[in-house]
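One protein chain is absent from this view; the other protein chains keep their places.
Moving on, here comes subunit A:
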Amino acid sequence: MSEQMTRTDNSQENTGPWREAHISDLSVSGGGRRNFSWRAEQQLVSSTERSSADCCRLLRRRCVFLLLCSSPSEALNPQSTCFSSLCSLCVVVTRRIMDTRPVRRRRTGALRHLLLAAAFLACSSQLLVVDANSWWSLALTPIQRPEMYIIGAQPLCSQLSGLSQGQRKLCQLYQDHMVYIGDGAKTGIKECQYQFRQRRWNCSTVDNTSVFGRVMQIGSRETAFTYSISAAGVVNAISRACREGELSTCGCSRAARPRDLPRDWLWGGCGDNVHYGYRFAREFVDAREREKNYPRGSAEHARTLMNLQNNEAGRQAVYNLANVACKCHGVSGSCSLKTCWLQLADFRTVGEYLKEKYDSAAAMRIGRKGKLELVDKRFNMPTQTDLVYIDPSPDYCLRNETTGSLGTQGRLCNKTSEGMDGCELMCCGRGYDQFKTYKHERCHCKFHWCCYVKCKRCTSLVDQFVCK
């Protein structure tokens, strides 16, 4: 019931009838301090711009984040309004203010102060904990199309927050890839939120630098899943961009022989783009872990190993789930000549596969040799495709600043369900509030391929439950 409710809520805001779009809006561009903002008011973005700019001006003295740009494609893609990390926090705050929905309104005043405080806190803490930000932020800070940076290569890469030293170098070498890495991270986060939509921890994004907040500093199962799915997202996105012909180095990039490329291409064609996506993702995503040099056996080293393993598992998932398609084209269409290629699986399938891996993730600890070993030796050693974790998961029921847990307060739940999304488990026994809402739904629709849909609007009254 409650699940259905969320859907209705979205379809009022968006013109398109397709639901995936809503999920994306819901998750990525919204990103409030609260779990899973109810929706992202795309239309509001432009109107909030000014107030967010004001807000930023206030903050500018403490942190040097400014409003970067408004890309020309803004009209096309509402998410591409450029704000650096804090400013979008401001947007979040102002969005809350502009939120005119009756149900939510009663809390916005308090929320505003709380969020402003949190923003300042995050800002100052960011200066101290540099490590907190991650390349995932590429998913949230839209990247300019590379054409605009043909001459000056520096600005794009230095403006992107969250990149490590090695990643920045890769960024300078492969500028055109950055947009797609952002896309990949976005798909990863989106899929993560879909897979965990009914769990206490629902993969909610918190802010634009650390993206998932402090939860990721704990080497838990959830962290493992997040690392793997975002790595998978990058493989997926790079391979896709390859196929679109958007990447100049795609396929043929063998060890720095650009002069030989046309010859290679003529001689033996270029490798398939899934492989390219895999290799590039490995370089880029793992760069961050590889450049750190912790003493063997330390806790940080364990964490590095864990991240590397999970990144690899994510990439392998895409690579292994890609199925081989073949075509026979010999004499008279016989199979004497057969050509095969890899075909990427639906990202939903990858998400499901990794979710299974999450359920069977192996608990590890750092051994004496500086390698990860199983906590419980009776189990089999995890393979390259398995997820591993080193810390127990924090309590996701209650809000906790130190662990970064957001708590389940304000989450929608399903009264009748007995699973994780049921109110009993979701609200951790705190009880729930009930609301009655009108649900507007498109019904009796008539579709055409692409771009034309005629629907009626059906309204019904439904109950909705929110955790206390």
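Heads up, the rule we're going with is that contacts are C-beta pairs under 8 Å (C-beta built on N, C-alpha and C of every residue); 3 or more make two chains touch, one makes a residue touch a chain; residues count from 1.
Here is the rule we use: contacts and distances are computed from a predicted model.
Enquirer: Per UniProt, what's the omitted chain called: "NADH dehydrogenase [ubiquinone] 1 beta subcomplex subunit 9", "Nitrogen permease regulator 2-like protein", "SAGA-associated factor 29" or "Protein wntless homolog isoform X1"?
Expert: "Protein wntless homolog isoform X1"
Enquirer: Could you tell which one of A:Q165, A:N293 or A:T339 touches the chain left off the display?
Expert: A:T339
Enquirer: Can you say which of A:A299, A:V375, A:C445 or A:C458 touches the chain missing from this structure?
Expert: Residue touching the chain left out of view: A:C445.
Enquirer: Suppose we count only contacts with the excluded chain; which residues of subunit A make the list?
Expert: On the subunit A side, contact with the omitted chain comes from 15-21, 76-77, 240, 242-248, 250-252, 261-262, 265-270, 272-273, 324-325, 327, 329, 331-333, 335-341, 343, 346, 348, 445, 447-453.
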